[in-house]
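Note that this is a trimmed complex: some chains were dropped, and none of the rest were shifted.
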């Protein structure tokens, strides 16, 4: 265990407590239960909106699927690192728990009803959605940031997300039911911009802890598979009930299935001796869910969805193999989880597919507005991420030193690796691995 | 692997088979399918009860969420011990599978309909609930009890739970929709009373196996996160449909979110060098779900729920850090999983919050009856647990010896630790770790 203190002793608790107390105060002022009698900001009854189903619990099973994606899916997907599992699943829980509260406020403030945010399942799904953007960005900077930095990122990112989401959905009136643009592309490019600002030259040649071990890769597969299974819920949760929702489920189900085949094929094709690479399998198999997001409730046909997924699996795998190393070496973008390949490029693909699909009349809308939505999402992400990255560099936010990156023990009490240690003791070696 | 036999060879199979056969006979006599035409013990139609929804499957998704909490949540939460994972998840499955059958009988006998128990999803949820009490108590004595002892505990605890539950819900008419009192406080203090009776002086200074390794802590996080995510279902499953159920979901969702922030903050504040402690994260983040249970369907406002969760996270973390060591050293209560901190104190907090909320008119009811319900739950738990603990000390129930505590190999065939062993063999050491 390192001998230094984590320098978080007071900063982190104070920041966390102050943020939570502030949030509770804001909730006391603004947030009430939904009484089923909604009115929008202009005084019109919202009773015809999809959020006003007769039974207020109709969306609850889908909400829980999304909830599992946020907390198990993202959390365990990031446990692939050999010494960063506590932080991956633990900070994922911390950030998401705060982000959903903040997200409810930041989204709700755009849709006040007599000055109040009326919370219901629909709004809880949206709060979970806003959380997803933070977790995607977290993936880009995983292992290189302190909890305090990440809480600051959460506040800024969700605030900016709320603005862009309002612009895209309400002002531009663009379609993005599965959020290829406003969540995936936004979260990825936001995170990449932050990562660029936090560039670490000393990690140019890698870091000894920036890799997996056998069982950490299996833990990561828990995340992958739960994300994969419940993605149809993510893409359909806020679709119009009935046929549209069924269409969103169907498109996502088949896009993901096709994506698995192309991701496996390309992984084998490009890798050493034709072997499969766990990094690709853990991530690129999900690109079909990202890429079909914008089009999920459009009449593109099951085979159209499969084509999108098929292409996404290829692009994503190739990105991991060829593009990520270039981004790191040439542009100084060190993307720990490769979110550019899972959320960035597939998100843009999804946005473009949406432009084309709307232009072809697969859904009511304006191709120009779709394009504007994509541009807006990328613009807010890059500018917002760059500013956020600059803020995160402020010295008192306790960025970890290079040698402690990707290592839980800087922020966590980590148990001794008793197995090896004990065995070696029997072999009359007194090496204490944890001191190494 | 220890050379002694487990002394369970005949006792355990006989007890398990006899109990199951007895249970099947009781089911043949008492249990029938629900035909949707219920009448209560007084001959009144129960068609207006929440369990008589038009579609008998309405509650099924919530039932499955609760089911996941019982079998994955509790099961994996307890796998944090380095050498007791098989027992944690395996005995959890065994006990829960038996407990849900026994629970259906013990709860159903209080509500016979023409001499029969009519089983439906509502009753299955309640059977799972009764199971939760046993699993909470199991946490207190984890690693120090035999499967035979635990089956005996299951029978006694659920029987007593059924009495208290009937008293609280039917006689006192108290509110406890999320069961802070009748499940969490009851299960915790029952288990602590048992643990006191089974006090082991030899473990006063700890036990070498009473700790975690890196990957066992990650397995435990699977349990934590599933419990955390599905707790809104636990607290709302038996609420009145519609607005009440939505309120219970909302309150629990926000209480848990606030609890995470306070648990993390306090964990960092009280720990060595400001580091986070996995024991706190795995447990105290859930205290908000426990503490908001009684009030879940009360009109306390989202911020009220958050306050409860916030306080629960603080109390629970402080309990792990400061109170548990005192309970062990001064009172002889060795609480393996710290159920006092996750279920005990937060359960009492929930009960008190319920008294206050009812007194403030947040829900119809009597504050005195709420207080009586809390007192009844604690009383039945302490007395029932003490008696049960005495019964469990009977020598033929095969309590494991001190040196075999927290060790799967006394009851399980455990695979060789081939990795270490093999490597050492290559290093020309012949140490067989398993013999150590």
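Here the chain labels run A and B in written order, and each chain numbers its own residues starting at 1.
FYI, contacts are C-beta pairs under 8 Å (C-beta built on N, C-alpha and C of every residue); 3 or more make two chains touch, one makes a residue touch a chain.
What you see is a predicted model; the values in this text were computed from it and never measured.
The complete homomeric complex described by this structure file contains 3 copies, of which 2 appear in the displayed model.
In the analysis below, only the chains that are shown with their structure count from here on.
Distance from the subunit A centre to the subunit B centre is 32 Å, each centre being the mean of its Cα atoms. By the touch criterion stated above, subunit B contacts subunit A in their complex at residues 61-62, 65, 82, 211-215, 217-218, 221-222, 225-226, 228-230, 233, 241-243, 245-247, 249-250, 253-254, 256-258, 260-262, 264-266, 268-269, 271-278, 281, 285, 299, 301-303, 306-307, 310, 417, 420-421, 424, 427, 429, 431, 433, 436. Of all residues in subunit A, only 4-10, 12-14, 16-17, 19-21, 23-25, 27-28, 31-36, 55-57, 60-61, 64, 67-68, 71-72, 75-76, 79, 85-86, 89-90, 93-94, 97-98, 100-101, 119-121, 124, 147, 215, 219, 222, 411-420, 422-424, 426-427 touch subunit B in the complex they form.
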